[in-house]
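A single protein chain has been removed from this complex, and every other one stays in its place.
Chain naming follows the written order as A and B, and within any one chain the residues start at number 1.
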Amino acid sequence: MNFKRSNFFPYKNKYYIDQLGTLLKNEILFSNTNNNFEINEISSLSNLRDNSILFVESDLKIDKVNDKNIHVITNINENKSNFNNITIVKNLNIAYNIICNQLFHHEDQIGFIDEFDFINGSYISKFSQIDKSTEIGKNCIISRGVEIGKNTIIKNNVVIKNSIIGNNIVICDNTSIGTSGFGFDFNKRGSVNLNPQLGITVIDDNVHIGASCTVDRGKIDITHIGKNSMIDNMVHIGHNVIIGKNACIAAQTGISGSVMIGDNVTIGGQAGFAGHIKIGENVIIAARSGVTKNLRNNSVVAGFPAIDMKEWKKNIIRQRKNGY
Amino acid sequence: MNFKRSNFFPYKNKYYIDQLGTLLKNEILFSNTNNNFEINEISSLSNLRDNSILFVESDLKIDKVNDKNIHVITNINENKSNFNNITIVKNLNIAYNIICNQLFHHEDQIGFIDEFDFINGSYISKFSQIDKSTEIGKNCIISRGVEIGKNTIIKNNVVIKNSIIGNNIVICDNTSIGTSGFGFDFNKRGSVNLNPQLGITVIDDNVHIGASCTVDRGKIDITHIGKNSMIDNMVHIGHNVIIGKNACIAAQTGISGSVMIGDNVTIGGQAGFAGHIKIGENVIIAARSGVTKNLRNNSVVAGFPAIDMKEWKKNIIRQRKNGY
Partner (left out) sequence: MNFKRSNFFPYKNKYYIDQLGTLLKNEILFSNTNNNFEINEISSLSNLRDNSILFVESDLKIDKVNDKNIHVITNINENKSNFNNITIVKNLNIAYNIICNQLFHHEDQIGFIDEFDFINGSYISKFSQIDKSTEIGKNCIISRGVEIGKNTIIKNNVVIKNSIIGNNIVICDNTSIGTSGFGFDFNKRGSVNLNPQLGITVIDDNVHIGASCTVDRGKIDITHIGKNSMIDNMVHIGHNVIIGKNACIAAQTGISGSVMIGDNVTIGGQAGFAGHIKIGENVIIAARSGVTKNLRNNSVVAGFPAIDMKEWKKNIIRQRKNGY
């Protein structure tokens, strides 16, 4: 899904590709540019955008980016010969942070500007679009760029930012949508080293989200909750997570960043997921499972590390019998 | 405990029993009515109310409901001969949803109306009753029907709805009381298919509830926290949960719907409970336990699935010794 990034994250400074050297200074090991353009966007491999920078952290053999104005920034030297427009840097996180913090305003650095109307007890950004049929409770904040469809119910003390919210959705009290993901370089800690989170959260029609949940927005692209999904209280959904249609997720479950979940999944309470794994369709995950690996369609798992539920039950019985 | 449902959930439409056919249409498989009355209420098996509909999802041999104006709606064909006033439906959840959504206004559908006074930084419903000695912080919402007793402290950003709160209670910041339970038909997902949650939360005197907790209200009856109970931060309590006196529940524990917990129970942090189980009195549950079965009085358990704590410790030692 594409969205207009500057609706949410206003441009801060304008740069051309030939200014990267000024921005990144000693971070640059090598740079080759035959195409100078004004940088308007950032890309991910799954969503290439025109006039953008693409940050690549793996060894890519094929130049996917030929047809657009895209400059690759990478810390992988092997990419050097595969791209025409490329900058090799020492540390990709540092390069990402420097560039994104200069290009875009965002809520994790001083100076982010929004303007609110105070309507019926909630703060509604002048730069948001909310259908008149949608009902918003008290003490909510709807920040810039947010779009909300028809007949959606936002209860009280809800914070929604950097999100596109559909129709007939219910979001319960004290929940935060579109919050900053937890992305950073393990060796560079502290608030100022958090990777700018410049994506959004997209919530499809008929989704229910319980009380005191947090749904982080995507880092570059989106965090997505599919149609008809139902999420209980105190569920945490990390950045870049993609959840299919008809998910049912019970309370206090946590889904780490970049997990992909297929349609019709049922997840018990207090379950957890390792980051970047892929869960198939129709999967059932028992309460308190710790899922550490990809799961095929129709899997039924339990335990930590989560295994087939029948095996898990057998193991429990065997352990009891043998006194383990 | 009985409460006046319409204090919290105003009547939406009035129906008589002989209009059920119009409401439920093709959902009805069989109907037998010799008693037509105006439907004012919904009943549960543990709390039969006059002029009500009782939704029954199990095979009940005895007609408990003879002495009141009660019409049974069930999906169990075997109930047909046991009740005089009965409607058999294809799907009990759908029937429940259609009827309750027509009978009562509630917060999970568009059009719920409340009126607030803004008092000292918080929104207090004109239809709530709060003792003058009770202190309420900033940015709270106290919704319609809520009653709060004497010398209770409600801190900041607290949402209380559909609840009766006693005396000398402390409810800490960012907590939500009386939120919607997570009840639905597994095969019918999406916000519009959530079962209307038409019960309340009752909190007895001297209870302490920490920060960022959620306590769902009952579906038809109550969620109950007994006198002198102490609940730490980020605890989730599901709908219909009954907790006795003097409970002590540490942080991040989650209690699934319809769990019953006796008096004097001590529960460590990050514990979890399967739904609908019964925990006796004086039970001690170690931190991070996953309780899957009923527990007798005076049980002391640990692990997942939770077992006797001594056995659990022996198992750990044995596993270590044998290299498991």
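Quick note on the criterion: a contact is a pair of C-beta atoms (placed from the backbone, for glycine too) under 8 Å apart; a residue touches a chain by one contact, two chains touch by 3 or more.
Just so it is clear, the model here is predicted, and its values are computed rather than measured.
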{"item": "Residue among A:Tyr15, A:Phe127 or A:Phe184 touching the omitted chain", "value": "A:Phe184"}
{"item": "Sole residue of B:Ala250, B:Ala274 or B:Leu295 that reaches the chain not shown, by the stated touch rule", "value": "B:Ala250"}
{"item": "Those residues of subunit A which, in the complete complex, touch the missing chain", "value": "107-110, 112, 116, 118, 123, 139, 141, 157, 159, 174-176, 179-180, 182, 184, 186, 189-192, 194, 212-214, 216, 234, 236, 238, 252, 254, 256, 270, 272, 274, 290, 304-305, 307, 314-315, 318-319, 322, 324"}
{"item": "Footprint left on subunit B by the chain that the document does not show", "value": "121, 133, 135, 137-139, 151, 153, 155-157, 168-170, 172-174, 206-208, 210-212, 227-230, 232-234, 246-248, 250-252, 266, 269-270, 287-288, 316, 319-320, 323-324"}
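Everything that follows uses one rule, which is that only the chains that are shown with their structure count from here on.
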{"item": "Distance between chain centroids, defined by C-alpha means - subunit A, subunit B (Å)", "value": "33"}
